[in-house]
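The complex appears here without one of its protein chains, the remainder shown in place.
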Amino acid sequence: MSGTKTFSMPLGPVHVALEEPVYFNLTVEGEIVRKTHLTSGHVHRGMEALAMRRNIFQNATLVERVCSLCSNSHSFTYAMVVENALCMHIPERARYLRVIAEETKRIASHLFNTAIQAHIIGFHSLFMHVMEVRELMQDMKETVYGNRMNIAANCVGGAKQDINLKKQEYILKQLELIEPQIREIQDIYANDPMVHTRTYGLGLLPVDDAIALGVVGPVARGSGITDDCRKDSPYAAYGDLDFNVITETGCCAWSRVQVRLRECYESLSLIRQCIDRMPEGDIRAPLGKLTVNSAVARTEAPRGEVFYFIRTNGTDVPERLKWRVPSYMNWEALSVMMKDCNVADVALITNSIDPCVSCTER
Amino acid sequence: MSNLLNKLSVRSPWLFRINAGSCNGCDVELATTALIPRFDVERFGCRYCGSPRHADVVLITGPVTLKMRDKVLKLWDEIPNPKVTVAVGICPISGGVFRDSYSLAEPLDHLIPVDVNVPGCPPRPQAILEGVVLAKKIWMRKLGIEEG
Partner (left out) sequence: MAGFLKVLLRNVLQGPSTDPYPLGPTFSPDSIRGKVVVDPTMCIGCGMCVHVCTAGAINIQHNENGHVITIYRNSCCLCANCHLYCPTGAITLTDDWHSAHEQAVKYQQIEQQHIDYEPCLGCGTPVRVMPLALVSKLYAGKPDVDPEHVRHLCPRCRQMEDAVRTYNLQHPEAPASGNDEA
């Protein structure tokens, strides 16, 4: 390309490769992307305004619909922030139940992202295989909680439903089935030449940039930053459980997927530990006193740190409910990752941060 | 059963999916229904297509946000007749949990004629399959092939 000509290439908002409506305007020079411009707001549903019109019980359901892939993290953090504002202490058993729900969703979410990566690479048989493995998790959610996506495990004060012995046995059985499959999948993603050549070294986010941009979750951990709310400020039962924070130092799309898949093992072990150590007892605490108060809470969602703020005014309708989602931080990193990449890599790099448009735009 | 099979194998409607501001739940379930062997919507001759101009059945998820409204209408207009519109999830049907928000347009059936509703939050893939089979029946009725 001697006479450098740039073209602008629109992508979206409704496109077969996009799960969610976003409008990309790429400025390309031949095959190389020189500039990306993003128009968002298609999934804006005015949820923060809605949350200020609904009461605290309704909001537990509303925030679960921020995004269905990390739905449990939202209702979890929301329940925590309300409990902080109302000075409530939840029963010990509920803490463990919450961890089980959260880790179940985490495995399903990570497997979904991993599968989509194979889909974008064009490795459809691998995509289908990972999705079939994910179905084991989906069946587990449906059998234990009653829904495949919005599991409604949390309510203000504890957990909505108990997991009895029969269900515990079922969970352990499903985990037994899924563990070797995930190990196999991790090996394929790590060593398969097709996946490796396509993703290794792609979408580089050096450590300095990662720190400067404040990325969170597997994107940060894929760049070698040890950042995990579950360890940094233990909540629910995480303080009593043993697990490792997974990091990779490759700073690329391959590393992020490896972080996600290796986190699945930690999640499997966390669920097993919870079932093992879960004490008997109540699963819900009575509602605390509604006063004028404000509180914050943060948890580690599959995509990174979710942060909630609430201000109550003595009624059961919050005066302000505000949340920050991990994708908001990670979106910015795309400009670093996509610098001078090929057009064919745009979708792959975007997927590597596990973007959630509906979280970010809510 | 063989009668049902006969009915199902007459023609192959192609599916097109529009995300009108959904929370991903229904979209992920649609992807699961369409793309993985477990639910395999291709048994009914259906497959996803990338262009609205190839589509026969359109599946719409999400509560139709103001920003997506015109795009949904434009895309829907590009789909050749006869087409069947399926509203997946409670959001396009009634607004669902986002009901009364300032940033939503109207429920889908105020904007375009809807043929099939599949409520649920999200509906499970089997329910979506039921909806697709029903949509196909309506599509064939519209084509005048068979009385559903």
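A and B label the chains in the order they appear, each numbered from 1.
The rule is simple: a residue touches a chain if its C-beta (ideal position, glycine included) is under 8 Å from a C-beta of that chain, and two chains touch if they have at least 3 such contacts.
Here the structure is a predicted model, which is why all the values come from computation and not from measurement.
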Inquiry  = What shown chains come into contact with the chain that's not displayed?
reply    = A, B
Ask   = Which one touches the absent chain: A:E92, A:D139 or A:D209?
value = A:D139
Message = With the missing chain put back, one of A:E29, A:E92, A:E179 or A:D192 would touch it. Which one?
response = A:D192
Ask   = Of the residues A:C155, A:I182, A:A301 or A:A333, which one touches the chain left out of the display?
value = A:C155
Remark   = Touch with the missing chain holds, among A:T36, A:N72, A:S109 or A:N147, for A:N147
Message = Considering the whole complex, not just the chains shown, which residues of subunit A touch the missing one?
response = 54-55, 57-62, 64-65, 125-126, 129, 132, 139, 142-147, 150, 152, 155, 160-161, 184, 187-188, 191-194
Inquiry  = For review purposes, identify every residue of subunit B that touches the missing chain, sorted by number.
reply    = 1, 4-5, 37-40, 43, 90, 93-97, 99-100, 109, 113-121, 123-124, 126-131, 133-134, 138
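The definition used in the following text is that only the chains that are shown with their structure count from here on.
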Inquiry  = For subunit A versus subunit B, what separation do you get between their C-alpha means, in angstrom?
reply    = 27
Query = Any idea which subunit B residues touch subunit A in the complex?
reply = 18-29, 31-32, 35-38, 48-50, 62-63, 65, 67-68, 71, 75, 96-98, 100-104, 121-122, 124-125
Ask   = Can you list the residues on subunit A that touch subunit B in the complex?
value = 13-16, 19-21, 41-47, 49-50, 53, 61-62, 65-69, 71, 112, 119, 127-128, 131-132, 135, 138, 142, 147-150, 356, 358
